[in-house]
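Of the protein chains in this complex, one is absent; all others appear in place.
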Amino acid sequence: MVEYALKGKPRYWIWLGFLGVLILIAFYFWNLEHHIGAGRLLGLHRDLTWGLHIGQLAFFVGAAAGAVMIVLPYYFHNYKEFSKITILAEFFAVGMVLVAMLSVFVVMGQPSRVFFVLLHPTPNSIIFYDLIVLSGYLILNLICGWTVLHAEYKGVKYPTWLKPIIYLAILWGPSIHIVTAFLLQGLPGRDYWLTAIMAPRFLASAFSAGPALLIVLALLAKKLTGFDVGQKAIDTISKIITYAFIINLLFFGFEVFTAFYSGIEHHKAPFLYLFFGYEGHSEYVGLMWLSMVLALIAVVLLVIPSLRRNETALVLACLAVIASIWIEKGFALMIGGFTPNSFHTVTPYKPTFPEFMIAVGTWAVGFTIITVLWKIAISVYQSKEKGVFIRSS
Amino acid sequence: MYNTNKVIVGIVVFIIFFSMPFWLNFGKVKAFPEIELPTDLKECVESREYMRANHMKMLLDWRDQKVREGKVYYINSKGEYYLMSLQRTCLKCHQHRGHFCERCHITVSARPDCWKCHKGPEEIDCSECHTPKEVKRWH
Partner (left out) sequence: MALKRRDFLKFLGLTGVAGIGATLGGVLIGKGEHILKEVQTSGKVRWAMAIDTRVFKTEEDFQKVIQACHRAHNVPSIPDPLREVKWIWVDTFERAFPTIENQYISDDIKKRKFLLLCNHCDNPPCVRVCPVKATFKRHDGVVVQDLHRCIGCKFCMAACPYGARNYNFYPPREFLKDINPEYPTRTLGVVEKCTFCYERIDEGKLPYCVEASEGKIYFGNLNDPKSSVREAIAKNIVIVRKPELTTKPMVFYII
């Protein structure tokens, strides 16, 4: 099956080459950081120690877990319409969770000591569980996706020993972003994060941003390879995204209510800083309102059925969902948590170009995996449709 | 055998490449490097043989006992008390790690990363005898 990944049109290799260049640039900057110091390369500082990269963790664990919204109906409830998109969803999850894991890895100040997390297990630390659930999800999805695909390739049904692993993978999915939310919501000094609704917010944004990104990529695959996952599948997923996204916005509204109705100054402060400016600093006001406008556009495009069924409008809506949630979870979440700082003043944070390129490099790794695995999967399905059984040499 | 010529050439190249460390360094490396022993004290915390075999284990032991368990003194096999400290005990006598610790380490290609944080009273300026490239490589 792997031979499908080794044969491709020039555009396949150009795309992989481009991603490779991004990965090399990211690796260069990451390596440089450990020689000259993060202070000379990144925008992080004493009052804001988790910035763009942990934000990417928050966003991409959501995207990875979003695959559960496709895999669950197919395996638990025999929703046959998802038969083609399930394999794409599982491989999508593999790529996304890899981005999430890499995003954490690039944050470590002593990367050679990362395995201490396994050598000195600490059950009271959430990072310990994060490592376990992220690695587990990666392995489970890889096993499930590959085995099902291989069975498809051979023209048989997948083996029965896979069924419990599939069930485990589906139940494991929500755990990755619940644990990531727990990273944040158990810290007493960070008022923007110290809320029980952080985990439900992660769930809601996961189940909207993840499937949205999946739809965009699946429709792109259709354009490039002719592999059609089916209109019914796209329809159902778009309905899931609609509900999940509205719930996500509602949850955010609940947060705003608690912060402002309670009137507690340091509870309101992060929201004020992000949306209106606080103590003379208003660096992200424009970005936050852009996120809100995108959210509104997405809701309108998704709620109206005729627009949701229109492919162009749906793609726009999905892109708006992804962008809105990326701003809110992938970026603003970190800033809100650390601003105002422990002294209740504002120390602004501006991610630098090297910092951004390291993040882009982690995305490139994820997309490389997705490209390669989807190429294999789509080739298997398309060769079956053509009635050709390609024997591996 | 198919492709006999290519295979034999490949084997020869392989042997040459992997035996490079031997014939490239022929005559240049001493079996045991010359290390500078401290001039004032004659005895280390433990005997020479013990230290040769166990110094790393002892240092790691000291590290965990001092930092993680809060113990202060080490009682050696003769019953003497020593402060468990790389800086205050070991490096007090073995002041210049480049002439003591690193001479053996470089020979056997052992690279403990203690020196990133632990710095002795090194009065000597390494650049007096070594090029900046050498200093950077061994630092």
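As written, the chains take the letters A and B, and residue 1 is the first residue of each chain.
Here, a contact is a pair of C-beta atoms (placed from the backbone, for glycine too) under 8 Å apart; a residue touches a chain by one contact, two chains touch by 3 or more.
Just so it is clear, the structure is predicted and the values come from calculations on it, not from any experiment.
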Just to confirm, in the complete assembly, which displayed chains does the hidden chain contact?
A, B
Hidden partner sits against subunit A at residues 34, 36-40, 44-47, 49-50, 104, 107-111, 113-114, 116-117, 119-120, 122-128, 131, 183, 186-190, 266, 337-338, 341-345, 347
In the complete complex, the non-displayed chain touches which residues of subunit B?
63, 66-68, 70, 72, 86-88, 91, 116-121
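Assume only the chains that are shown with their structure count from here on.
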Gap in Å, rounded to a whole number, between the CA centres of subunit B and subunit A:
46
